[in-house]
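Heads up, one of the protein chains got dropped from this complex, but the rest are sitting where they should.
Order of writing sets the labels: A, B, C and D. Residues in every chain begin at 1.
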């Protein structure tokens, strides 16, 4: 984050993974996302920041069409994944979501065992040939979610009986278990202590080497630590999008500056 | 608790609001809270810190007997509120919870309108004589929850249609609307941006003038900013409890030190 | 039985197809299931289902069509003059079928050789007697035309069955081959299988529509007949229900409708509060032990035959009410409001008891499904349990509870035995719940099962009543749907 | 479609007990399977009967009344033309009350005065004021009137109206008063209107329509000892431990007094056979013949033992069945 130039150069080599063009989202009458254009690059961590209620989650959910499940939510504009329009009629949202994984803002473990929570994705995607392989995936994912040590003795206990932070990490583990190409994380560390946060950030960094990660966060520090690109949303507008270093040190828009310096909320 | 600063002196005048003596909590076989003794003072903000899963929420929920709703949860030991054992047979948990309010870790707005969410508590406690008074309470609470501006035009829309951070603030507003003597807040700012966080912290500070506030937080900075006393939990043990300044600058226990400096999680 | 074998073979084939399809899919991905578009089992299901479903479909159609075809072929063999006067071709054909089945049985029991059965001549042998020996009773001696027809019937159906086996097997094979050849790692097996399942789901949902159409049609023509015999103004706007045997009866639905509504409302007034409170207690207060025995026990109430409730109303509840509200000086209240044991109240109360589980069990499940976080939120604000239930849990569970109440109301409208025995059979307008009344449904049943001439308006009115009731309840349901839509609270 | 091999009977619940006794004995004594006898009422049975000719329709319809012209027409329209009508005997209709209560000796007049909607008091038609049987007939005890009469769906109701209420109406002179007051263009219409007015029963709870069957009537009498109910003779004879029977115009009802015609309230019972099915449905003709055979339907047979009033003209019936004589005469 300090070494601006070097990093920006690596990023330049990255091709665009997701491109959003003129995206508008309405919840019934309410206009939640207003004409957003953004290009999210491969092998990059992109941070979405902005005041609460500005539309970060809404936009994030557009990227893997999770908004389809909300009746009143209408999305217009184009979103391209690897150059293909994900809102195309021919696109199977299921396949899309297998590629674009998601960690939700509110942890939502299945009312099943911890093991089954993590194993579910690999099972439906056929990622494991046998039980041993599956066990291995589960363990690896839980380790990556920085929760293995806490739950290794209670894998058969329900995931809903975990503490808030544990549930959050379980959901992270569940999302990485399916090995998505893009991982959307909506405030993945909100309920985590600094150490766990650091572990998750490490995971994000590791993922970046192969995948594209989008993370919503309220912590400016976190954004600065983990992301290469940052998008600042405000009242449904994408106010500014650029290399993280630049956004934090030299924002173009006065609103971005106000937000970063703690003046608008 | 050696270093008696000015702040500590003011605290000395405070009488103990809640005293926990030898509290143990079991979830079935699992021992989640181990022999915790702590005194929470009146007109003071007490912060509970500790790694995820260490028992902060569990202990917090003991203080207003919310654990009663979990079948497998067994609480032993004494917890006194104003010198009265809250686990006494004669104590009505309802009256207790009216005095000891709570903001939960996962925002849980009712599937009702935003207005009704906030008006719910005042209604059941008969805090408003008429509609106008109720309107006033609702507005004031929403303002205190730093969400009034965002929702004032949609008070009749469901609270479940809010963004994550908005829901969290709605729950804070809902809790303060009943004017509890003690307010337990489980990570109230986890989904909030810095500005909203600051507003909530301001609210906490304001509440302190009259009430006792207990806040669970993962942010060391936040604990340092808002609390006068801090309790550090680790693996179900209350490792250290003392004036916030002292805990952060001069912890007695090595585990506390490690946690604060970011070495154990 | 070749049919059973055929089906078994198809099933076996489809099981094999499952494994083969799976295998091939895996092979096409070089054994690496991750490269497949879908889970390997979806490829298996695809092959299994494409082989099985069309084949079974054709089999079913064939089985339905073959008898029709053979019937028409064989019946053309029967000369006009062979049909006795007043009989019909259909009847002769059923004789033919019976003889043919008898011959089949005889062959399979070894009483006759196949050749004998094929070449038997009624002129020379006593067919009826020989079939009688193996327990096949025939109505009369077998005439030569009938025997001939029966023999060609057997021939045709044998050929038909052979052809059927061949065709079905061919279709299955083609289906398997096609889907097997399509099986490849890029083939979207899951989507195809899911589309298939979706088609089945839609099929299931449309059954409801078919049933409705069937019901409306089965009543529509008779209703038309009724209105051609009886004035519709009397039916819809008259004030009296008084069928009699001399014709020219007054048959107005209004007093019946009044009785239906009155009795149903009382039943619901009993069942809904009791059922709801029971549900609330079971899901929110009761411990596990109480819950696990009380709920199934209450459900037995829904399974006790209604005749028991009818007798209960007549012999226990009715007289008890009379002791309260009747008998003048000797009664408990000293009033003379009720004379007979049958009344709207008697029937309503007893029906209410029967309906308790309809409300309690279903509501209990729904209330139980409201997430605990909702309750915690309310309790954390210092609400009592009952406040939580009334103001947070119940509104969240409302759609399900409305469904349960609708179900109970539907049952109340449709009940007969309790009304007949508990409410009496008098149709009248009265606001007094201690008087006898009757309902539309009981009148439908009694007019249908009564002794009046079946082509008279007194019997046909049953159909008009049924259809009108159908339309009325439709209106009620539309209303209920609108209410639920309006008040639905979606929790998360 | 597999061929049906048992005789299928449906119809009157009054005939059902007799038909079931016959069917059972038929199944025991013949190599044919026991016929299936459905209940459901005369009208429903005839309706099924007239649905057409063929294996999926019933062969025999039981009826506690004669088939109506309209029904014959409907039958013919569906292709059911040759119908054999078989009268099996008579069903006596009796009035009975609780065994431990008062006994009664009625005339139709008593019933008319007790149950009619309007009665003649001092030459004027007024709402029926009678509350107790003593109000009706000074010879009776002052027991409140509580009558359980068959509901309007029952054929028994028609007989009750014709042979008791209407008779009483005419006897008391109410009929003439009603005829005078009746509206109508023709004499016939007036007559009809007057008859209709005669048979209107009061609706103040004194007369209770029973839509169920005789067991319900019995249960009602058991719970209200003042009640007097209308029963079939056979039902009464099986429940003599709970019921006492009333005389009508001085005659005690019994199979004998009904057979001779002394006891006035009775009705004939029938079954109808589809001629086209004879020879196709195994055992159909045998069943019909067995039903009317002396062994079964004769005055010593099981049917009479159970309470059927044997038909004095049984021999004629047997001949008609044997000859498969259809209604309207063509055989």
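Going forward, a residue touches a chain if its C-beta (ideal position, glycine included) is under 8 Å from a C-beta of that chain, and two chains touch if they have at least 3 such contacts.
As a working rule, contacts and distances are computed from a predicted model.
I want to check something: the complex is missing a chain, and I'd like its UniProt protein name from "ABC transporter domain-containing protein", "HypC/HybG/HupF family hydrogenase formation chaperone", "NADH:ubiquinone oxidoreductase subunit L" or "Phosphate transport system permease protein PstA".
"Phosphate transport system permease protein PstA"
Which of C:357, C:377, C:395 or C:433 touches the chain that is not shown?
Here the residue in touch with the unshown chain is C:357.
Among C:12, C:200 or C:332, which residue is in touch with the absent chain?
If we include the chain that is not displayed, C:200 is the one touching it.
Which listed residue (D:77, D:295 or D:319) would be found touching the missing chain in the intact complex?
D:295
Could I get the residues of chain B that touch the absent chain, sorted low to high?
81-82, 84, 86, 88, 90-92, 94-96, 98-99, 124-127, 133, 136-137, 140, 143-144, 179, 181, 203, 206, 210-211
Which chain A residues would touch the chain omitted from the figure, given the whole complex?
64, 66, 69, 71, 93-95, 97-99, 101-104, 106, 108-111, 120-121, 124-125, 160, 171, 174-175, 177-178, 180
Considering the whole complex rather than only what is displayed, give the residues of chain C touching the chain that is not shown.
Listed in rising order, the touching residues are 190, 194, 197-198, 200-209, 211-212, 214-215, 217-219, 273-278, 280-282, 284-286, 292, 294-309, 312, 316, 353, 356-358, 360-362, 364-366, 368-372, 384-387, 389-390, 397, 399-400, 403-404, 406-407, 409-411, 413-414, 416, 440-441, 444-445, 448-449, 463, 466, 469-470, 473-474, 476-478, 480-481, 490-492.
Methods note: only the chains that are shown with their structure count from here on.
Mind checking the centre-to-centre distance between chain B and chain D? Centres are C-alpha means, answer in whole Å.
83
At which residue positions does chain D touch at least two other chains?
Nothing qualifies.
Which positions of chain B touch chain A when the two form their complex?
Residues in contact with chain A: 27, 30, 49-53, 57-58, 105-107, 146, 150, 154, 161-166, 168-169, 186-187, 190-199, 218, 220, 259, 262-265.
List the residues on chain D that touch chain C in their complex, please.
Answer in residue numbers: 1-5, 12, 31-33, 40-44, 46-47, 50, 53-55, 64-65, 68, 70-71, 73-74, 79, 81-82, 146, 151-155, 157-158, 161, 192, 195-196, 199-200, 203, 205-206, 208-212, 216, 219-220, 222-224, 275-285.
Using the touch rule from the top, collect the residues of chain A that touch chain C in their complex.
Going through chain A, the ones touching chain C are 92, 94-95, 124-127, 129.
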